[in-house]
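All protein chains but one are shown in place.
Chain nomenclature is as follows: A, B and C, assigned in order of appearance, with residue numbering initiated at 1 for each chain independently.
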Amino acid sequence: MFADLDNELFPAGVTRCSLSKFLLWLAFIGLFFLWGLYAAYVILSNGLGMSNLDNYFGFGLWITFDLAVIALGAGAFFTGLIRYIIRIDELVKIINLTVIIGFICYSGAMLVLTLDIGQPLRAWFGYWHPNVHSMLTEVIFCITCYCIVLIIEYIPLILEQKQINSVPFLHHLAHNMHVIMPLFAGLGAFLSTFHQGSLGGMYGVMFGRPYAFREGFFIWPWTFFLFILSAVASGPAFTVLVCTFMEKLSGRKLVSFKIKSLMCKIAGSMLCIYMVFKILDTWAWANGFLPSVGMTFDQMFFEVIYGKWLMFVELILCGVVPAIMLITPAIRNTPALLYIAAGLDCIGIIVNRYVFTVQTLAMPVLPFDKWFTYAPNWTEIASSGMIVAYGFIVLSLSYRYLPVFPEEVKLNK
Amino acid sequence: MEDRHSAKQTCGGGVLFAIMFIVGLAGALVAGWWGFPQLLYSQNSQPIRFSHKVHAEAGGMECKQCHTYAASGQYVGLPSTEACGECHADETGGKSDSDKEIDKLVKTYVQPNKPIPWLTYQFQPDNVFFSHSAHTGFECVSCHPDVAKMDNPPVYYQDRLSTYSKQTMRMPGCERCHAELGVNNACYVCHK
Amino acid sequence: MGVDRRAVIGLIAGGAVGTMFTPAIWKTTGSIALWSQNWGWIPRIPKGERKYAYTTSKLCPSGSGLKVLTVDGLPLTAAGNPAHPLSQGGVSALGLSECYLLYSPARVKKPLLKTGAQFKEISWDEALGLLADKLKAAGGKAAAISGDQNGTANEVISALLAKLGCADKFFLMPSEGQAAGRAWQLMGGHGLIGYDLANADTVLALGADLFESSGATMLNARSYSAQRSSLDKPAAKLVYVGSQRTTTAYASSKWVPCLPGREAAVALGLAALLIKGGASSDAPDFADFKAFVSAGYTPDKVEALTGIKAEVLEKLAKKLTEAKKPLVVAGSEFGQGAPGAAYMAALAVNILLKRINVPGGVYATPEFPKVVDGALSRTQMASADLVKYLSSVAAGKTPAPELLITYDANPAFGLPQAPAMAKALAGAGFKAAFASFMDETAAQADLVLPASLPMERYDDVVSPYGAPFAVYSLVKPLLKKPVHDTKAACDVILAAAAKAGLALGADSFEKLLKTKVAAVAKSGGFIAGKDASPSAALAGKDVAAFSGDPWKALMEGAAYVVASPVKQDGLTLGTKTLAAALKADGAKAEDGALALTCAYKTRSGSPAVGIPAQDLTAVRDTELAGTKTVATLNAATAKMFKLEAGESIKLTGPAGEISALVALSETVMTGVVAVPMGFGHTAFDDFSKNKGQNVLAVMTATEEPATGVNSWSGSKVKIAKI
Partner (left out) sequence: MSEFKEFATKWGLVVDLDKCTGCGACMISCQVENNIAPVVEASNKLRSLNWMWIFEMTNGKAFPENDAAFLPRPCMQCGKPPCVSVCPVVATDKNEEGGIVSQIYPRCIGCRYCVGACPYHARYFNWFDPIWPEGMEKAITPHASTRPRGVVEKCTLCHHRWNYAKEKARQEGKDPSALPENAYVPACVEACPTGAMYFGDLKNPKHKVHELAKSPNAFRLLEKLGTNPQVYYVSAREWVRKQGDNQLPAKEKA
């Protein structure tokens, strides 16, 4: 068959599965993608009424998904920051992957946002008529800019593809772009820090929503800083998990365990800092802010679906526990435990984004109102799935044709 | 493909590139500034070739005689078919272009008493609240085309996408004047 | 190849850069955004001149005057007419709906004739000819049911039946007005009765949901409002006695829970206490009355019957004694089906309190003169009981009519024991329905005559039940022509009658109304206005009599008012009738049965109108959950029946059963299940159809001894989990 048709396109010195197998894989992922595309069509042609969002839950799965992938994609900016600015050069071995994941996460988030806003045709109003007081404006600008930065960071990697790179002009372009990459890494770090913060700020400023509202520093509520910390605490861990997942799928070593351990050490350290502040924040919120608006800690939770267990999962099981695991060298250097800890870390951050999105809205603020519950329907799930599928496709193509892992040849000798 | 590395090719390509770039640039500018508006706007003419000049000069009529402010000042309004019929009740039977146009008016609208689908140059969308009563200090022509001197009604350009009239005063126009005069520019002053 | 790749790239790059400097992309982006505010499939708002027109609401039983916004001559929204005494600026959900109901998807658009199981469209000429033929053929075997409670239309229809020789077969859809009128007659009263809430300082509502379904609801609400500035203490007290928090109960200073259908016992208990406290009357049967209530209605006995604690009853009696201008109004919690005894007993209390024909009391108002020969008077109409007639038809005791005319009425839906009644109706020989909407009755008719809605026709509103003064106002067409091929029903009746050789003396309803107005204007009344308030007139203020063109004034939305009561002679306390009627009172409830009460809200429409599209939004999810009716019980009752919130139950009455979802609320008294009324339509449009179930199906109509009034406000149901 056409087993060897694309061999020429592979990065130098690596082997890849047969094209038919690869196409089969793409087709499998494509099914999810198409299902999501259909859901998107249903939403765009009929209105958001086709989703399960309602008057109480204006934000739901999509926003949770956005926030989660943006936090998990933070590996890109933070690793970039450490690699280029602080100059821990070893990270060069995984930096390409962080860029790709970052690109997927951010572009995916923007795709979801076009579905999530009621009038996508007016999406550009965010740039044209910005309200400088809105945290969402900050988010819109920063995400767009950062997404452009990620594209700029991703381009040299594409240009390094064997065939493309043989064009001298493109080769030079790629090289020159690499040279200025620290500039973009810096810019990216700045932008990303800001919008990670703004995303947290979006919730923190909602003074009508006691579950989310936080006082803060200057114009930023504490959630601004907590979101930054939590993102950098999970992004590197997520990159490690993705890398490991790719290794399992492809059956090839891609990055040495040492690098993974280093990434997780970074994540673990950040998670420790984050947990200290997060616990302090939660304590201050429960004992300071809530009583000031006449509410109690217990009132913030409801039955099982929005129960306190969520908070314990977030703070202890997926917070303190992985933090300790990741900063303890003995545990961190055991692959299985490292992956478990990294996984818990990521889950904790997802739970955090979920409760800030959904529980905030579910909690009745008016004393005579009641709790409502929300569960996404197929359109929301499918369209989010579409983004995951899109990520798989981009990652698969990148892995197959681009020299993503500088160490791959060496590790698989 | 194989010879793309040759210096000559690169050099010649560069010139060609530059030339074609300029061609493309010029083409795009022409297409964008001349062709695009043709595409975007449909050109319509009024259902009746109404001569404001004849009515204003020869007839000695005031604008407000036909464009009576509705009692609330909300909508300046166009004359009703009945109002036209007051003068143009019967066909003239004349042969001149004007007579034929009058006969068209009488036959198509006045006699069956059908509303005339006039096109309003300054037609505002539904979300705009505009009160003529708040703008009585201005000359009509400071916002409307000065049709009184026109024998032919101007062409009505309509944006095919937005359905707006090209001549409609747009938000920045309203805002500018309000700002200059120190009038409130709050959203709800003009929106509903 | 002359052009290489670079050239193409150059061209594209140049084009791209150039395009950036033209309006093409930017203007298109902008225009697309503008397009998103002008989507062609979303209606545009009207631009013409705004004007107001004034008319009267015929769909709302309160007879409110309407102030209608029109643009380019089309009526758009209706608000209350501030100058009209019955609305005073207020408007009910039904009055509000008059404009958009013109365009209801349920409207009957053409005359329809049933052939087999299907309707076929026919012309008006055919329809008219057919109706005339049927009139001729029916002879004395016709019957008519009118949904209009007070209009001159009833004169036309009853006169037609009189010409056919069956004036006794003219029926109104059951209403409080009829039952109260019958009670008043049995007590020897003259005229129609009304309640002067505006001048009362203590109002005791015995089951009567004064602001929703009982009497002149809008006038009641406005009177209530005027007495409460929200700054000072209310100028009047309002106490509600009933089995649930009705609309009125929410606005009352106190809600006294009482089992449904037991209003008479409460009133008689109060009477006993009042008499004990020294109240007396010069009514001829006072002594008998005293003996009757003193023996049978002691506080303990009343407690056993009604669930009202003795001390609460005593407090109520004290409140009435202490009040300067007390007023007791009896009624049903859902505007129909209260026993005659309830009204009689409440009127007796008013008599004991000397509250007849005095400011803030019960007023007997005069009837305006009839203008159609042979028509029945309002008093006569009140005596014919539709439920009794149909029950008799259903039982085979009375033959079914050969011709049944229904006018703006939907008896197939709106009567107690609905399935049985609908069956009795179905037995009629030929059914001609004058209907604006394809309702349940029209759906089973042989001939459907599309009736113009009030905003498309001339009509009138004549002294709605409960108004303490006689009041007349006109309904006029606001549209140049009806929206569909409909006609004013009375015009059709007049024409068909003439064609059948039964001419009724007028060839159009408009002309007939002109005659009516001329006759009404001779009653020495006045046009209500700012300086001519009927309430003030009742309180003793002199108001100049009207002079001028009454038709012109009334066409502008005014109301003609006669604020002088009908003198009473020979008024009794109705002791004999009461004693006979209440003999069975206190009978033990069946085991496992639960007292059933309903809440009627104008927002859920009326039988003849269905649920108006825009009103559906105000229907609460505690009444209707999706397509399910919600039955409300309090926690104690639910515990007795081992029910929990959200469970499905079946309610069973003698004639049918319905299902519902259980909801718990402490706004219903123990031992009672409350089910909302007005749902369960099987006809109409998507806004009415398949929404909940018709609670009337499980009601039990019982003929009251002595009064002959059929009542169903004290129905019991069996309840079971499903």
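Note that a contact is a pair of C-beta atoms (placed from the backbone, for glycine too) under 8 Å apart; a residue touches a chain by one contact, two chains touch by 3 or more.
Since we're looking at a predicted model, the values are computed, not measured.
With respect to the full assembly, the chain omitted from this view is in touch with A, B, C.
Residue in contact with the omitted chain (choice from C:A291, C:A400, C:A593 or C:A635): C:A635. Only one residue in the set A:S20, A:Q163, A:N176 or A:S292 touches the chain that does not appear here, and it is A:S292. Here one chain is not drawn; of C:L259, C:V668, C:A683 or C:I719, the residue touching it is C:V668. Screening C:L102, C:V239 or C:M677 for touch with the missing chain picks out C:L102.
The residue from A:V304, A:A336 or A:L366 that touches the chain not shown here is A:L366. Across A:F22, A:Y56 or A:W378, the residue that sits in touch with the chain not pictured is A:Y56. Taking the whole complex into account, subunit B touches the unshown chain at residues 71-74, 125-127, 129, 131, 133-134, 184, 186-189, 191-192. Within the complete assembly, residues 46-49, 53-56, 58-59, 116-119, 122-123, 125-126, 129-131, 133-137, 139-140, 202, 205-210, 219, 291-296, 299, 360-361, 365-369, 372 of subunit A touch the chain that is not shown. Interface with the hidden chain, as seen from subunit C, comprises residues 33-34, 36-37, 39, 41-48, 50, 69, 71, 74-77, 79-80, 89-93, 96-97, 99-100, 102-105, 211-212, 217-218, 221-222, 224-226, 228, 230-231, 245, 247-248, 250-251, 257, 483, 601-603, 613-626, 634-636, 665-670, 685-687, 691.
The criterion applied here is as follows: only the chains that are shown with their structure count from here on.
Farthest chain from subunit C, judged by C-alpha centroids: A.
Taking the mean of all protein Cα atoms as the centre, the chain whose own Cα mean lies nearest is C.
Spacing of subunit B relative to subunit C, judged by their CA centroids, is 53 angstrom.
Separating the CA-averaged centres of subunit A and subunit B is a span of 50 Å.
Interface residues of subunit C, counted against subunit A in their complex, comprise 29, 32-33, 35-36. Subunit A contributes residues 119, 121-122, 124-125 to its touches with subunit C in the complex. Across the interface of their complex, subunit B is touched by residues 4, 6-19, 21-24, 27-28, 30-32, 34-35, 37-38, 40, 44-45, 47-51 of subunit C.
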